[in-house]
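With one protein chain held back, the other chains of the complex are shown just where they sit.
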Amino acid sequence: MSPGSGIACPVATRPRLLPDVAGLGAVALRGHLARHGARPPCAGDWQRRQRLIGEVENAGLTGRGGAGFPTAKKLRTLAAGRRAPQVIANGVEGEPASDKDKVLLSRTPHLVIDGAVSAAELTGATEAVIVAHPAAYQAVRAAARERRAAGYDQVPVRVLEAADGFTAGEASAVLRWTERRVPAPTGRPPRLGSLGHRPALVQNVETLAHLALIMRHGASWFQSAGTPAEPGTMLVTLLGAVRRPGVYEIEPGMPVSGLLDLAGGPAQPPGALLIGGYFGTWAAAADALDLPFSAAGLSPLGARPGAGIVAVLPSSTCGLAETARLTRYLASSSAGQCGPCVFGLDAIARELERAAAGGSGDITRVRGWLRDVTGRGACHHPDGTALMAGSALRVFRDEIGLHSRGRCSATRSAGVLPIPELPS
Amino acid sequence: MTRRARLTVDPIACDGRGLCAELLPELVSLDDWGFPIITDADVPARLRSEAAAVARLCPRLALRLERASG
Partner (left out) sequence: MVSTQWLWFISRGSGLVLLVLLTAVMVLGTATRLGWAPPRWPRFVAAELHRSLALFAVALLGLHVLTAIADPYVSIGWAATAVPFLSPYQTAAIGLGTLAVDLGGAVLLTSLVRHRLGLRAWRAVHWLAYLAWPAAFGHALSAGGGDLRIGWVAAVIWGSAAAVAAAAAARLAAAVAARTRSAPRPHRQARRELRGAHR
């Protein structure tokens, strides 16, 4: 038993979302129906739809895009609106460290489309749009075509290829992309819609996949996995110094060391973990490995599961250098709309690069800047970057001290985190 | 019951021109790059007309003075 949460969860004996059979192809409609059965219709009068949304509420489904907002609440708000909304399945996955949405869309697109269509019926939407990462676009398009040929859905389903870039996956940016081909956040929540357009339900594709299963099997079934506070299963991406990096399906509450074991265990002795993704929190491996992987379990570290990413940094790699690389990437990924983000993140990245290169970066100034940029952009890009960098200043404090004296504890200089090539 | 007012800045429209901080230093300061930090969004009654002038004058129409229920 792990302390705190009281539950040590083994991995679900049978994954719910990911296909049974290992392989790289997409599950076709026939295979999907054989495994999960037909999609129960969710359309109907107001009372019926509210009852079904109540089932989602009882299940306790929360968003799997990182923010963890209660899904039923969103469904109720949009179902009660004056205008018929649109449903947008967010499969953009702008974060390079995350693969779960690509994998879900590429392997089991029908489950996601089921969820999107169900959400459309529950909210009275007239259309469901799946915005898919380029790597998964063909698979989703083929699945939609299959369904159209079979006349499977009452609600029209459209598939759109996502834009590149980190901020392209933000909810208002996805909406703006579908309406005006501009992948930048607007600072306006999608449920309010843009001016002149319909309100939108923007939901992560994994959330919709869970929704599809809740509609089939009910709230109690959903809660039979995970913890009482965080029910269901979740997809996680494990990367870095593990033997088998990739996407796995787990139950929240599983110890972090168990996650690493699923991925074949550490490839080298782990030094630090980045938990939750590029907007997540750094933690010393020794502090994190025994904690349950859940919001409650990780809170002593100030960390959250987020979009389920755990990056393992070996102790032979310099955490400060990785943080500097990552911060520079995040600074260049800014949508470029807000001054504090554009200039602030650039300044923070520069100081961290100086510290990583062996000079002394002005860490006091950086701390001030981390406070300055938080909450002053149109989206959470500066906030997330500041959180990640702030945790690095804590966890790699000794490393910073070493660097200011011209030394470093690392024995290898290559980076571990996947950071796309910066344009020259 | 006094009606309170809130001063907010639209970060996308804002271009760091700095007129707001000149006119209303009690509520607006500038960060290291010239962009406004609204130190206190709640506008006291005595500064109400200044805040309204600031919202009117912003060349980018980035400032908004909204009435909030007190």
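Going by the order they are written in, the chains are A and B; count residues from 1 in each one.
Simple rule for what comes next: a residue touches a chain if its C-beta (ideal position, glycine included) is under 8 Å from a C-beta of that chain, and two chains touch if they have at least 3 such contacts.
Bear in mind that the values here come from a model prediction, so they are computed numbers and not experimental data.
**Q** Touch as defined at the start, partner being the missing chain; which of A:68, A:246 or A:265 qualifies?
**A** A:246
**Q** Pick from A:60, A:91, A:109 or A:183: which residue touches the chain that isn't shown?
**A** The one listed residue touching the chain not shown is A:183.
**Q** Write down which of A:66, A:115 or A:165 is the residue touching the left-out chain.
**A** Checking the options A:66, A:115 or A:165, the one contacting the hidden chain is A:165.
**Q** So one chain is hidden, and I want to know which residue out of A:103, A:175, A:298 or A:312 touches that hidden chain in the complete assembly.
**A** Per the contact definition at the top, the residue touching the missing chain is A:103.
**Q** Name, in rising order, the residues on subunit B that touch the hidden chain in the full complex.
**A** Residues 13, 17-19, 22-23, 56-57, 59-61 of subunit B touch the chain absent from view.
Here is the rule we use: only the chains that are shown with their structure count from here on.
**Q** Taking the mean of the C-alpha atoms as each chain's centre, how many Å separate subunit A from subunit B?
**A** 35
**Q** Applying the document's contact rule, which stretches of subunit A touch subunit B when the two form their complex?
**A** Those in contact with subunit B are residues 186-187, 337-341, 343-344, 347, 369, 372, 376-378.
**Q** Quick one: in the complex, what on subunit B touches subunit A?
**A** Those in contact with subunit A are residues 10-12, 14-16, 31-35, 37.
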